[in-house]
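This structure is in structure tokens; I'll ask about it shortly.
A single protein chain has been omitted from the complex, and every remaining protein chain is retained in its original position.
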Amino acid sequence: MGFLIAIASLPGLIIGVLCGLVPLGMGLRHQQLKWGIIGLALCALAGFAFSLVGGLVMLLLTTAVVISYAYVDREDPFTSRASLDAVNFEESQLEFLMRQMAALGRTIRQSMRALMRNKAGFLGFIGILFFVGVSVFGPLFIEYDGITHVERRLPGARTLFQGPSDEHILGLDWKGRDILSHMVHGGRNLIITSLEAGLIATLIAVVVGAIAAMVGGLVDQILSAIANFILTIPQFPLLLVLASILSFSSRFYMALLFAALSWPALMRAVRAQVLSLRERDYVQAAIALDLGLPHIIIREVLPNLMSYIVVNMIFSIRSAMYYIVGLVFLGLVPLKEPDWGVMIFTGRQQGAIFNPDGASMILSPVIAIALFQLSLILFTRSLEEVFNPRLRSGL
Amino acid sequence: MAGQDVVLSVQDLSIDYLTRRGRLQAVSHVSFDLHRGETLALIGESGCGKSTLNFGLMRLLPKTARTEAGKIVYTDRQNRSINILELNPRALRRFRWSECAMVFQGAQNSLNPVIHVRDMIFDTARAHGMNNRNEVRQRALELFRKVRLDPDRVFNAYPHELSGGMRQRVLIALGLLLNPQVVIFDEPTTALDILTQRSILNVLRDLKEELGFSSIFISHDLAVAAEIADTVATMYAGEIVEMGPVNDIFYEPRHAYTLGLMEASPRLSVGREELEGIPGSPPDLVEPPTGCKFHIRCPLAIESCKTTPPQLERVGAGHIVACYKSNEVLEKGKALRALPATHLS
Partner (left out) sequence: MGAVPLPVSMSKNMGLWSQVKKVLGGVYKSYTFRVTIQGFLTLWVVTTCTFYMIRKMPNNPIQVKIEEFQTKQNLPYEEARAKVAGLYDYDPDAPFIEQYMDYMGDLAHGNLGKSITTGRTPVSQQITKYLPWTLFAVGMGLLISFVMGVLAGAAMAYWRGSVFDNVMTAFASISYGIPDFVIAFMILLIGGIQLEIFKVGDYIGGVDPQLKAGFNPDYIQSLFKHALLPVTTYVLASVGGWMLTMKSSTISTLGEDYITVAHARGLSQRRILFGYVGRNAMLPLMTRLAISVGFILSGSIIIETIFIYPGLGKYLFEMIGRRDYTTIQGIFLVTSAAVVVSNILADLLFGVLDPRVRVGGK
């Protein structure tokens, strides 16, 4: 998951711009200049932030949107909406590709519209973009301030803590370092680890839950027993013990551990949903046709569970972040600066709580975490609209 | 028509739903009179506003609904006329169930799953001032017996312990508990098997003869309506387009839509193998078509159908219809009926 480690870089920007030429070209060719230019800008931005991966993903998405505008909304060779869904065996491979892209683009546009419909959800989306953006682009503008600045001590002050000032908007920490720079640089690891943990937990939960429900019998009993068992042990105390054992040499292992502890709840839900879906006609038909387990799960069952799964993934991300900060706060994870959790931990140790000048050192990360988590929660409402077709069709 | 024996008189009633897309005119300008002891059957396609009309009669509409115009005049046993739309909440509460009860579409969910049947009965009785539990119990057991349920078992059961047909009958008994003058049956037999349907219909007919209440009976099944009704009203897109005595409507329909319904019903289009449906689907009630709302699907439509809505006109004793081509419809109906039984098409 190395690609998730992202800092804006110049080569990335070049890659992004190169990627952006594709949607731009498409836009020119199909007289959708406006969308072409927007595509270029988005590709450049994504490439800048996430280099090749970001650029390529954005290239695919924006090109699809441009094509969907070109082929759906304009009277063209394969014009109408109806033809988009009809299967035409005589078309060339290129045409087929175009059709697929147009369909993808249409889905993206619908999703974006659904995303914006719920105001609270959209606010959450903006919040998440903000934090990710600051973590990715912030380092370009604000350099990490890592050394002790004794020279910044104010006359008469007993500590290096300082409240907010013009020069240092968020004030100085116990070593006289700029808190803003720690805020900008200190969120990335936390966000990425939580993200990884959430992704892995969701993956485990979906796979295990689907297998348990579709295979049934002994397999189901064993898997469910494991899940129940994990749900019974108090999670946070267990994490304390495990954190001491593993001493987390790598961030990824930490994510893996959180995932290992947080899949059971979603797994039980997925299992229950799959069990009830299993009884529906179309899944029964697929089983009767002997289409194979993976096929049934991926084609028939998953799409119906999408909104559920995505929302739960957000919850996993959230609880992973909670636990990481909790562990760091209790001093059980190696402290690597800069990090929001470490700021809280050292801030408390250095008496920032009882020092009115030092409050910023704890309050800044605390508020950032609160806002980020709040954004995640709000975002789930939009996700429900995007992934739940019943809601999407309105009313 | 409005004689002494009218129990319920609906005059020019319109009901709209406020939706995201705009106002949905679920019921528009409906008028009819319900006489003592009469059974009025409402027929029409799904979504034409039958349930909405009846919810409107009991003022049970959701908050998004607006009762636009009209009057609902109820005449109680002391011959006092009450406009239901003007009742205050307390009077309305007293009116409901003791004067006019309703057996709902979908009995499966009409009973609170976590409360004993007996408690629902006591609740209802107490809400209307009958506090003698023993008396209420006796009355309920008697009604259960009348609807052919095992009284003691059902009285002490939870709803989930009863079958669908049993629940339907519990609801009917519950509806008659306070001896109302008017009972509304909203598709009481759909979703039940033929035998249960039969037995419920028999029960209903017996009860009606015995207790003499008037009823409004909604059904998709025209054969059922033909069997139980005295008067039949056809609804289309929120309007009553034809109303008359049961035999007139079934044997001499005057509206193209009524005729279409007859033709689409297996048991009534006697002898014809091919059932003829009505082409197309009901109109969008947010933006209803101009003129006669049926003209788009009507095989006999003429120019004026598209522009000016036809008014209800009297065509026979108690038979009214809103159709410019009512005579042609009558002829066509007769011609169809005259076709040989082994018709090839």
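Each chain gets a letter, A and B, in the order it is written, and its residues are counted from 1.
Quick note on the criterion: a contact is a pair of C-beta atoms (placed from the backbone, for glycine too) under 8 Å apart; a residue touches a chain by one contact, two chains touch by 3 or more.
Just so we're clear, the structure is a prediction, and the values are computed from it rather than from any experiment.
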| item | value |
| --- | --- |
| Chain not shown: contacting residue from B:Thr19, B:Asn83 or B:Asn109 | B:Asn109 |
| Contact with the hidden chain (one of A:Ile233, A:Leu289 or A:Leu335) | A:Ile233 |
| Omitted-chain contact residue, chosen from B:Ser9, B:Gln25 or B:Thr124 | B:Thr124 |
| Interface residues of chain A (partner: the chain not displayed) | 120, 228-229, 231-238, 240-242, 244-245, 247, 322, 325-326, 329-330, 344, 353-356, 359, 362-363, 366-367, 369-370, 373-378 |
| Positions on chain B contacted by the hidden chain, ascending | 58, 60, 93-98, 101-102, 104, 106, 109-115, 123-124, 127-128, 158, 160, 174 |
